[in-house]
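Let's turn to subunit A:
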Amino acid sequence: MVMGAFTLSDERTAAGRLPGLWQGFAATLARDCRLRFRRRSELANPLIFFALVVTLFPLGLAPDSTLLASIAPGLLWVSALLAVLLSLDGLFRDDFDDGTLEQLLLAPQPAGVLVLAKIVAHWLTTGLPLALISPLLAIMLSLPGHSMGVLMITLLLGSATLSLIGAIGAALTVGLRRGGVLLSLLILPLYTPVLIFGAGTVRLAIEGAVLTPWLALMGAMLALSLLAAPWAAGAALKLSLDG
Partner candidate 1 sequence: MAFDSLADFWAMNGYAVYVWPAFAVVLGSLVAFALASVVEQRRLLRHVAALERREARRPGRTAAADEEVS
Partner candidate 2 sequence: MWPIIHKLGSPKWFYTMSGRWLPFLWGSGALLIIAGSVWGLAFAPPDYQQGDSFRIIYVHVPAAILAQSCFAMMAVCSVIFLVWRIKLADMAAGAAAPFGAAMTFSALFSGALWGVPTWGTWWVWDARLTSMLLMLFIYLGIMALRGAFASRDGGARAAAILTLVGVINLPIIKYSVVWWNTLHQGATFSITEKPAMPASMWLPLLLMVLGFYLLFAAVTIARTRNEIIRRQPSARWVRALAQGGRNGL
């Protein structure tokens, strides 16, 4: 029996050697990735959704490759954005339902750091694969070959920003029974700058313009949301648990 095995001296010295930030971050990241890989079928859902939406557009327009090529950047970006949005509702909901979210916020580490770990896990399992398969779908839309790399880079940078901003919305709506639709209403207006710069940069790449400033701008948006979003999402999660 090990009950009550702690000693009071433990507690006093504990201040000197509290659990590390990195240890908590890594454990949460590993746990979330493991959970997502346990449910492999769900892992593929955003990718299938992405591919499906991209398939629908030519069917709704015309099989004209010049037309498709001209709208491909925006089309791919909008589809990827919707795929990320679709996966956001589950970001905190399972944890909220089974109470692990409560335990996460009770950890000694600042909530923002652990929330960031969850967001990184979300990006690794949605944004990253979306960016990786995007060239495949871009070929189907006859996007010029030389802009494929830029498409992937913008999606890599942009989807991380989308995950971060989306986490705020997911955290605000996690306590609501029908939060899914509301989540889109809250988040989509905030997504517009990412969409505009993401798709715009790909367009400029097709035209052969200088891209560094626009990629730097996307990096700046990522940095800003990296600073603010985990903190805001942590505050939102606290209030969702109170409600």
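In this section, contacts are C-beta pairs under 8 Å (C-beta built on N, C-alpha and C of every residue); 3 or more make two chains touch, one makes a residue touch a chain; residues count from 1.
A word on the picks: all candidates are chains of the complex that A comes from, given by their letters.
What you are looking at is a predicted structure, and each value in this text was computed from that prediction instead of being measured.
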Single touching candidate for subunit A, where 1 or 2 all sit in one complex: 2
Complex interface listing, subunit A residues touching candidate 2: 165, 168, 172-173, 175-176, 179, 182, 185-186, 188-190, 192-193, 196-197, 200, 203-204, 221, 228, 232, 235-236, 239-240, 242-243
